[in-house]
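Below you'll find the structure I mean.
The complex appears here without one of its protein chains, the remainder shown in place.
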Amino acid sequence: MPEPRHMLEVIDLKVHFPVSRGFLRGQDKLKAVDGVSFNLRAGETLGVVGESGCGKSTLGRAVLQLIQPTDGNVLWMGQELTEADSASLRTLRRDVQIIFQDPLASLDPRMTVGEIIAEPLETHYPEKSKAEVREAVRAIMAKVGLREEMINRYPHEFSGGQAQRIGIARAMILQPRLIVCDEPVSALDVSIQAQIINLLMQLQAEFNLSLIFISHDLSVVRHISHRIMVLYLGKLVELAERDALYARPAHPYTRALISAVPLPDPARERERKRIVLQGDLPSPLNPPSGCRFRTRCPLAEARCAEEEPKLRHFGDGQEVACHFPEREIRP
Amino acid sequence: MTPASEMTDTKAPLLEVKNLTTRFATPEGEVAAVSDVNFTLHAGETLGVVGESGSGKSQIFMSIMGLLASNGKASGSVKYRGQEILNMAPARLNRIRGKSLSMIFQDPMTSLNPFLTVERQMTEVLVLHQGMNKASARKRAIEMLDVVRIPEAKRRVDMYPHEFSGGMRQRVMIAMALLCEPDVLIADEPTTALDVTIQAQILDLMDDLKRNLGTAIVMITHDMGVIARLSDRVMVMYGGRVAETGPVETLFYQPYHPYTLGLLASMPRIDSDLGQALPTIPGQPPNLQFLPAGCAFQDRCAWCSERCLKELPLLRPVSEGHSRACHRDQLDIAALEGVHA
Partner (left out) sequence: MTQTSSPTRTPADASAVKPRKIQGRSLWQNALRRLMRNKAAVASIGVLLVIVIVCCFGQLLRPYAIDDVAWDAIGAPPDANHWFGSDQNGRDLFVRVLFGGRISLAVGLIATIVSLVIGVLYGATAGFLGGKIDSAMMRFVDILYSLPFMFFVILLMVILGRNILLIFVAIGAVEWLDMARIVRGQTLSIKRREFIEAAHASGVSTWNIIRRHIVPNTLGPVVVYTTLTVPKVILLESFLSFLGLGVQEPMTSWGVLISDGAANMEIAPWMLVWPALFLAVTLFCLNFIGDGIRDALDPKDR
């Protein structure tokens, strides 16, 4: 079978949740993800950034089919997944794994580290002997920097960084091709974040892994990603190569996001001109008409309220959903 | 230099903390969350306190504010305008707390009463502390909400906390903390739970408060970026002790403690590419229950020597106002794991 062009292809993915308006008053639709398309190559890291409520975690889970998409297609190795039978879903479960934000919450408190890491292997290869499983667990534990003697310990005996290594070992034991990382370092101490980021990058290089790296931290995303996707209220607003995005952010939201991150550099931080967005995120239940960002956008005009900007090419290889990506913002 | 920081040299400090030590009695034994912390805070100054979870950064100020959990005990001395306030009786402390020293927390929802309108919660303080009547207290509450830039303050003052967004709630908390025009505002991770664009708004607001009202601010955070943005002076905490303290510029550009150095080097930056592998501080944050003899940072330190295992390093000055707790005189940065010279 010829290798498809992209490992993963997501086309116009929508995830809408019904939200009850109250007793007998019908339902609203929460459009958590509303028409997002992207693709992913082998060995590539796609960063997904955005603020709370932008749909980035929902997107990750919809790719994994942990949440049923409302509409759109997810193609894994050229194969449609949204209507997949249980056999091809099994392949997906073997090839695509996830690691979570809260490392302790993602580990069953009543199982030992060894049992937790072995579970995916036992599920997919029930024919493996106990000794084989144990050997595989030991091997992967060594890979992620866990010492062998920890195998019989329980999650509550570990610090956050160690627990995240256990989560990574569980995700890696089936030798997947893609890992969805949902804010994997946000809950960790600063000095531990770098360890986990390095580990993920090292595993990626060694196994030619693809990563979907979901985070609200633009500095971390910059370090780990090849391409970056910016979401706002369920819509893709900008998709670009890493260096292009940080050097020449096109969408006003991306520009505001980047300028809002404080630099660990007092002199530069004090001189910096910032774009401070006014107001709060609108309710995703009732998003603004036209461009969803227009209520906070310093460039907004009448056209933005009427016409939703389509995602289009801009500059070299950037894609942006804005009517005026070339305009300058004066803070 | 801002006018506020010029004044600091001539005036006595607002807060003077000496040998502050806070211990907690736990079923597994006594734990020293804060050990031997000394610092001063002057009017109009912003002190950044940075550290990881369990570094004791919050507990210092919980001790000062008399808000320790019931199994905690603080010793040492904390003077507010020359008056000893550590372990003061709650009734007397209440006259200072909220009025002269205010504190805001990471999660505003836990400090706001969900059953009372914002007006009730704000005016209560004014009526109790300053003996205002209801009408003028309400007027003042609306004024304060305007100061923290809550749109339509007149209408919003009658709303309940859950009707505000996260960023708005934090503004309400700041407004409440500022009601009695405190000299010192202690902010414990005020923006950690917020999105970056909202964080930028709140940091801007605090910047203005400092400039316009001359409030001294203590900013407790784990984010070096936030520290760089707001602070005049920085205190880096590790294992319940001050590892390094100094003016923000010298501390960021010439860090002398291996921990500060590692922390700054291991952060991915939005303004530059650090290459493939990040320099890291190996190991885990220390467990306060099992602190080793000698330096708490010893097993994660690239410069650890025989002496560090035995002898606790004391804070000693390296330059004007800049001290660090390390036995080493010089740090060769190349020793840091993963640094590309």
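Chains: A and B, in written order; residue numbering restarts at 1 for each.
Simple rule for what comes next: contacts are C-beta pairs under 8 Å (C-beta built on N, C-alpha and C of every residue); 3 or more make two chains touch, one makes a residue touch a chain.
As the structure is a computational prediction, the values presented were derived from the model and not from experiment.
Chemist: Of the residues A:I11, A:A42, A:L75 or A:M150, which one touches the chain left out of the display?
Modeler: A:M150
Chemist: Sort through A:D12, A:E80 or A:D108 and give me the one touching the missing partner chain.
Modeler: A:D108
Chemist: If the hidden chain were put back, which of A:L64, A:V137 or A:L281 would touch it?
Modeler: For the chain that is not drawn, the touching residue is A:L64.
Chemist: So one chain is hidden, and I want to know which residue out of A:H6, A:K143, A:R170 or A:H323 touches that hidden chain in the complete assembly.
Modeler: Looking across A:H6, A:K143, A:R170 or A:H323, the contact with the absent chain belongs to A:R170.
Chemist: For chain A, enumerate the residues touching the unshown chain of the complex.
Modeler: 61, 64, 66, 89-90, 93-94, 96-98, 100, 102, 105-113, 119-120, 123-124, 147-150, 152-154, 156-159, 162, 167, 170, 174
In this text, only the chains that are shown with their structure count from here on.
Chemist: Averaged over CA atoms, how far is the centre of chain A from the centre of chain B? Could you give it in whole Å?
Modeler: Centres of chain A and chain B (C-alpha means) sit 31 Å apart.
Chemist: What does chain A use to touch chain B in their complex?
Modeler: So the residues of chain A in touch with chain B come to 51-52, 159, 161-162, 189-195, 197-198, 201-202, 216, 218-220, 222-224, 243, 246, 256-270, 274, 276-281, 296.
Chemist: Within the complex, which stretch of chain B touches chain A?
Modeler: 52-53, 151, 165-168, 195-201, 203-204, 222-229, 231, 248-249, 252, 262-264, 266-271, 273-274, 276-282, 284-285, 300, 338
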